[in-house]
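Not every chain of the complex is shown here; the ones you see sit where they belong.
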Amino acid sequence: MAALIPNVISMKSEFIQATLETLYMTFGSAIIAAVLGLALGVWLVVTQPGGILADRVTYSILDKLTNLLRSVPFIILLAVISPLTNFLVGTTVGTTASLVPLIFGIFPFYARQVQNALLDVDHGVVEAAESMGSSPSEIIFRVYLKEGLPDIIRVSIVTVISLIGLTTMAGAIGSGGLGDIAISIGYARFENDITLVATLIILILVFAVQIIGDWLAKKVEHN
Amino acid sequence: GLSSSHNASASHTDTITIGSQGSDYDIWQHIAKSADAKKLGLKITVKQITDGVQLNKATAQGSVDVNAFQSWSYYEAYNQENPKSKLASLGTTYLEPMGIYSKKYKSVKAIPDGATIAIANNPSQAARGLLLLQKAGLITLKKNFGSLGTVKDIKSNPKHLKFKEIDDTTGPRIIKNVDAVLISNTVALEGHLHVLTDSIFHEKVDQSTKDNINILATAAKNKNKASYKKLIKLYHRADIQKYIKDKYYGTKIEVNKPNSYFKN
Amino acid sequence: MTANNIIELKNIDVTFHNGDQTVKAVQAVDLTIEKGDIYGIIGYSGAGKSTLVRVINLLQTPTNGTVTVNGQQLQQLAPAALRQARQKISMIFQHFNLMKSRTVLGNVEYPLLSQKISQAARQQKALQLLKLVGLADYAQTYPARLSGGQKQRVAIARALASDPEVLISDEATSALDPKTTKSILALLKKLNQDLGLTIVLITHEMQVIKSICHNVAVMDAGQIVERGRVAQVFTAPQAPLTVDFVETSTNVKAAIERITNTIDLAGLAANQELMYFNFIGNATKEGIISQYSQQYQLDVNILFANIDQIDGENVGYMIAIITGDLAAFNPAIAKRVADGVKTKIITTENGLEGLA
């Protein structure tokens, strides 16, 4: 063991901490990004032409805003929103500070995914709800989010896995985490065993997200 | 003086967050755990922050107390561009020579016409690399070439060298794919390259490279904080230096100069 | 409008644009339906029936015209008021539109979710409706696991859950077997009688129209070509389309075709004639066949008969071979046209067009 992964052995506690940091960054930002992304995604769907609150102007603004946020390279995003980060968490570096750019880096992406997922909700069912006098908010919560849930879970899996990938880039602002270990210790120093083990732990995380997500999607799908 | 600071530490301990990256990060982690730090009454935590701009900003704003990663020239450039969040230098640490490495050619002269040279895309390393290429006689640079200079500032390029800008940490990995690559010593060490023996050309330690000396920086308002100043002292302690020398094969040449050293 | 008209559509047009084509699905339709009526809509596939009924609750915004339900002009209502109005207009969709993420019970409970009613009461009400449509056992099943007819019944139960004042049913029994259809129709009739539920009902089954509707409208190519009391429309259809439907639905047309194809008309004896009778109203009460059989010593061999009551009126169609004293019989029966008896001698004319 020690021969195979010489550098890892001596870094056991760092690995444990990095794993915790990655978990914290991923799920901390995921929760807030989920709320923002769902809100934006739903808003996009209901305001788009033919939607239950169709509104050309609002849709066009939201659509462009989403793309705008998605256009900024992550490293630049880190810098651009650092005043906001500082305002919100009192610092611009460290694990907690990384939550802010991670949220902004992922939620517009998630919103698009949610939008795509909700577009597949049967229009006839939305119409049925309208015919029963459901209000827009009722249609959103009782129809779109409920009927679209299996698809929302599926896009959430994709998003969380992308988010795990994004956390590996937050080392730039001292986020720590497995990606940072893999890159700035394992990769930069040619300590391949460290890269390998860090990547393996990420892999386990990814698998866990996929398996739990698939299970949930299957559970709420009634086809 | 040592014994008095020893006494002082008995009564109170200062906690200092140091932001760093690469080999500096390793060095400071070692220092943080060392007995010397305890003796000086310093409790040091080291954070790895790989983006220099963010690290400097965080230092100026106070999230990080002191940073250890930059050269004097980068520090100067940063201050010039960020007058609202200025840094101050606490003192110098070391100088390490940058080298030109090649797997294809044994000397600078052998580099043929039209060769591809990889240089770092981060500004301080890029400028430094270009200066080194000038020193090696491969190119000449414009007069006002500064610490953020780029390949655009080349005045003449007789060998028609082509430049590939890469992430500096990628240097050792692509050495076989280009004709030559400029690698800073930190990166070279991590790639198991020894600048004094493996490079085909490297910086000399003299007045012309003094701007490449690494420093410790802190927010301008903290420049006189006693506990921060102790860090310089700590860095230059003999057993710390021995550790650095052993670990980096003597490629990090100790420099302990006052700020005034850079003034001319 | 009179206070009694619960639905008033005025001059409704619906035009669809398919790329460069335009489809006038509904054209200049006026439709007035009284409170408590059961109003049938029939017509060819593609005539515009579904589109028209979707205008009633403004699921389909008409290109032109006004929609008034319960005295409110729907197009002028604010969104919240329109939703309020819609809660009183239930709809059973041609394609069911069930929510696949909810159980059968959940689907039926849906319209009650926004009402002030306890969860237990809501469930109980939904369960009771499921019992009425014969699906109590399927309460916890998801729609994907239901048969076509079961889905349709869930849609029916859902539409009834909110105690609507108006029920719009777009072929709500088309996927149901005759027995289940009958029980659903009985349920609708009961709701109509007990609670005054107004029902607008698209169907392809003339039997459904006959058995529960009071009024019927016949649509063709986006327009209403005939409308009125069911008995009147069925007994004295005016538009060619209506005639066609009535004859097809009574099987008269098929019977004449079959009989003229199988019986050798030329081979009938001189004192025999193949005749088509059509009785309406009281005509049947007096037993013409037996009466004339006795009076003129005729032998009447009925090859086809369809005698029944429509919305309270007797209506009959009969094809028979008459053997006997035709010379006396024919003028005698011709006299009874005023009573609602029409006859036609098929032997010679070999067709029905003249009668229609």
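So that you can tell them apart, the chains are marked A, B and C in the order they are listed, and the count of residues begins at 1 in each.
Following the convention adopted for this analysis, a residue touches a chain if its C-beta (ideal position, glycine included) is under 8 Å from a C-beta of that chain, and two chains touch if they have at least 3 such contacts.
None of these values were measured; they are calculated from a predicted model.
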Total chain copies in the file, per protein type: A x2, B x1, C x2
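Going forward, only the chains that are shown with their structure count from here on.
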Inter-chain centre distance, chain A versus chain B - centres from mean C-alpha coordinates, in Å: 36
Geometric centre distance via CA averages, chain C-chain A, whole Å: 55
Geometric centre distance via CA averages, chain C-chain B, whole Å: 89
Multi-chain contact sites of chain B, meaning residues that touch two or more partners: none
Shared-contact residues (touching 2 or more other chains) in chain C: none
Residue numbers on chain A that touch chain B, as the complex places them: 75, 78-79, 82, 86, 90-94, 97, 171-174, 176, 180, 183-184, 187-190
List of chain C residues in touch with chain A within their complex: 57, 59, 80, 83-87, 89-91, 93, 95, 97-102, 110-111, 113-114, 142-145, 162
Sites on chain A touched by chain C in the complex: 122, 124-125, 127-135, 138, 142-143, 146-147, 149-150, 220, 222-223
